Every structure is written in C-alpha cells, then in structure tokens.
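Our next item is chain A:
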Amino acid sequence: MSGVPLAAYLALGLFMFMTGVVGVVIRRSPIVIFMCIELMLNAVNLTFLAFARYQFSPMVAGNSFKEGQSAMAGQMMVIFVMAVAAAEVAVGLGIIMAIFRLRDNIDIDEMNLLKG
Partner candidate 1 sequence: MDNNAVWLIILLPVLGFLIQGLAGPSLQKRIGKKALGVLAVLPIAASFVLGLMLTQGLASQEHAEAVIVTGGSWINIMGLNIPFEWVVDPLSMTMVLIITGVGALIHLYSTAYMAEDKDFSRFFAYLNLFVAAMLVLVLGNNLPLLFIGWEGVGLCSYLLIGFWYTDTTNTKAANKAFIVNRVGDWSLMLGLFLIVVVISGANIPVEDNRYLSYDAMLPALTTALKANPAMATAIALLLFGGAAGKSAQFPLYVWLPDAMAGPTPVSALIHAATMVTSGVVLLNRMNIVFQLSPTASAIVCAVGAFTALFAAIIAFGQTDIKKVLAYSTVSQLGFMFIACGAGAYWAGMFHVTTHAFFKALLFLGAGAVIHAMSHEQDMRHYGKLAKYLPITFATMMIGTLAIAGVPGLSGYYSKEAILGSAIANSHAGQLSAISGWVGLGVAALTAMYMGRLAMLTFFGKEERWRKLPVADHHDHEDGHDDDHSHALTGDHKPKEVPVAMWLPLVVLALLSAGAGFILNQGKRFEHWLYPSGLSQLGELKHEVPNLEIYSYIAAGLGLFAGVLVYIGGLPAKEGLDETKWARWRRSAANQFGFDALLTNLFAEGGRDVAIGTSAFLEDQVIDGAVEGSASGTRNFGGWLQQIQTGAVRLYAMLMLLGGVGFVGYFLFVVNRGGK
Partner candidate 2 sequence: MNVPLSALIWFPAIGALLLQLLGFVKKEKDIKSIAVLFTTVALGLNLAVLSKSNSGTYLFQAVESVSWIENLGIRYLVGYDGISFWLTVLTTLMTLIIVVATPDTTKNLRGFFGLVLLLETAMLGSFCALDLVLFFSFFELTLIPMFFLVSLWGGPNRNKAAAKFVVYTFAGSIFMLVGIVALAIQHQKVTGQLDFSIINIQTSVASGKFWANALQAQTFIFWALALGFMVKTPAFPFHSWIGDTYAESPTAGPILSSVMVKMGSYGFLRFCLPLFPEAVQSQAPVFMAIATIGILYGALVAIAQTDMRRMIAYSSLSHMGFVLLGIFSLSYKGMIGGSFQQFSHGITTGLLVILVGYLVEKHGTADMNAFGGLKAKMPLFAGLFLLGMLGSVGLPTTNGFIGEFLALMGAYETGARGLFGLSPGFAIASGLGVVLGAVYLFVMFQKVFYGPVKVTEGPDWQDIPVSKALPAFVLVFFVFVGGLYPNLFFGPMEASTQATRLMAISEATKRPSWKDKPEEVTIRVALEDPMQGQYIRAGSERLISSARLHGNVDEKREIR
C-alpha cells in the first residue's frame, strides 16, 4: 500500500471526476448522465478514502494524531455518499421512467419544461 503515493489516488480521482463532468455536459441520454454522476460521486469517494488513509482528520478529538486513531471520518463520509447516491438513483430513475412513459422519449434536450 505504501508504494502508491497519495498523488496517484488524487490523480485517478481527478480523472474520474472530469470524465463524469464531461459526460454530464455532453451526453444526451439521461441514463449515461446518471452513470457519469455516479462516476463523479465515486471520484469523490476515492479522494475521501485516500485522504482518510494518508492524513489524519483534524476533527478527531484528543490531541494525539497516532495512526489508526482517526474517527474514520473519511470512511463514514463515503458510506454516507453511497447511501445518498443510491437514493438519488432511485428517485432519478423513477423520474426518467415517468417521463419515458409520458413522452416515449428520454432525450435530455427535449426536456426543457424548466425554462421560464
């Protein structure tokens, strides 16, 4: 483990996040957009985990920063993000299904009801 530097994790996270961002912006299929969002979330998760491993959270109570004594804040955040992502997907897919039933079409550019 110690062979892989923190920068590598962060670089991977950055790559994944950028991929997700670009995907959200350029793709027209909501399913793909969802996948890209998941990609971004996972990039963030990866960063969280990397930091949690390599750097002790300053939020930890007490005054010793010994290894293994962190309050697992990063990891907790990851679990939380995954839960939110799951919920989001459930709602999002539900909306997409509803729109598909209504319109027989799920092209994102056709969905412009939000315009003022």
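Just so we're on the same page, contacts are C-beta pairs under 8 Å (C-beta built on N, C-alpha and C of every residue); 3 or more make two chains touch, one makes a residue touch a chain; residues count from 1.
Selection rule, in plain terms: all candidates are chains of the complex that A comes from, given by their letters.
Computed from a predicted structure; not experimentally measured.
For chain A in this complex, the touching partner among the options 1 or 2 is candidate 1. Listing the residues of chain A that touch candidate 1 in their complex gives 21, 24-26, 28, 108-109, 111-116.
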